[in-house]
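Of the protein chains in this complex, one is absent; all others appear in place.
This part shows chain A:
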Amino acid sequence: MESRSHAGVVESTLPKHQLLDERGAVTEDDLLSPYTQDITVDDLQHLYRSMTKARRVDEEGTSLQRQGQLVLWVPLKGQEAAQIGSTWPTRPTDRLYPSYREHAVAFERGVEPSELMRYFRGHTAGGWDPEKHNLNLYTVVLGSQAPHAVGYAMGTALDRKAAEDAGTPLETEPEAVVAYFGDGASTEGEVHESMVFAASYDAPVLFFIQNNQWAISVPFATQSRVPLATRAAGYGFEGLRVDGNDILAVVAATRYALAKIRRGEGPVLIEAETYRMGAHTTADDPTKYRKREEEDQWGLLDPIERLKEHLRTAHGVADSFFETVAQENDDLARRMRADVLAMTPPEFVDRFEHVYAEPHALVAAERAEYLEYQAGFEDASDVHGTAAEGVGA
């Protein structure tokens, strides 16, 4: 059956919040404007740096993949405002649960680009220390991380209750948890269950949806008749629609949501309406399913260009700033490339180490069998499985 080819079949009364218009000029929003009053030019320049850094790394990722140095790359181009705008307002104590395109989230949380590249070079299924960055690992089965975020959020509330019951209430501000997923994953049943659980247990969690309009080749209209933010009402909590290419609106909406969540009035859902300007992954070919005109139209809404224009016109930031940032990003990309090329390939035998946390007879026996088999070869360097060259099998 042919699905609808355009969104908005059912008109939504939910307003789409915006604080920077398409030309980078400030617009007023009754709900969200108060949440940006303290943002300084330094802050905006930080946001610009973070967004452009993510885009530069993204370009380098595609390039490395094309040169056979990564097994896959997942471009984020176009979603920088949604990602940086939602991460920057969080506190280090707020746990974040990404899907697998949230590179800008990871960088903003201090993950080194080369650490993340270990994943895409086929060297690890993880890549960073989740506790160090308070950032869960990428989750590839879509939507599966949503209940994890809710459970973690439930745990933070249980911790506070236990402390209160013990007569030693925590003096720190309540933590919030952010679950990232997209318009495609919003269809997954686990996302629905997550929202039910979050509502039932008042979990301090923000469901942050990046609606990038495409689930690989399937348009948003096939996932939903209505903006996803409207679904929150069905679960009994607030949903906000924001212009996801407007960094200020995303920051403000996230601040608003986190404050509400910390007051114990969560959960909250934010739908950031944005666009995946590139391919789904380096294995994808968007020319097969979407029109160039659509890409061009969204190209005019580029979130980085919008912030750049705002910095120039509203704050008089000079060209030298943008040139310096571009140079820094190029240097970073160069260092990252060098790090990627210098990576030591993993040893297959190490895969036996962490299947279980406690000793396991079968894994131990199979590891020994593998090593014995390997030892039967005269020249171990000829053996498959040691990933002696390239990115491995």
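As a working rule, a residue touches a chain if its C-beta (ideal position, glycine included) is under 8 Å from a C-beta of that chain, and two chains touch if they have at least 3 such contacts; residues count from 1.
The rule we apply is simple: contacts and distances are computed from a predicted model.
Set against the options "ATP synthase subunit b", "Penicillin-binding protein activator LpoB", "3-methyl-2-oxobutanoate dehydrogenase (2-methylpropanoyl-transferring)" or "Inhibitor of KinA", the UniProt name belonging to the omitted chain is "3-methyl-2-oxobutanoate dehydrogenase (2-methylpropanoyl-transferring)". The missing chain, though absent from the display, is touched by one residue of A:H148, A:R262 or A:R290; that residue is A:H148. Only one of A:E28, A:D42 or A:E131 touches the chain withheld from this view, namely A:E131. Summary of contacts with the chain left out: across A:F120, A:F197 or A:F237, the touching residue is A:F197. For the chain missing from the display, the contacting residue among A:R23, A:H315, A:R334 or A:H360 is A:H360, taking the whole complex into account.
In the full complex, chain A touches the hidden chain at residues 124-126, 129-131, 136-137, 139, 141, 144, 146-156, 158-159, 161-162, 177, 189-190, 193-194, 196-197, 200-201, 351, 353-358, 360-363.
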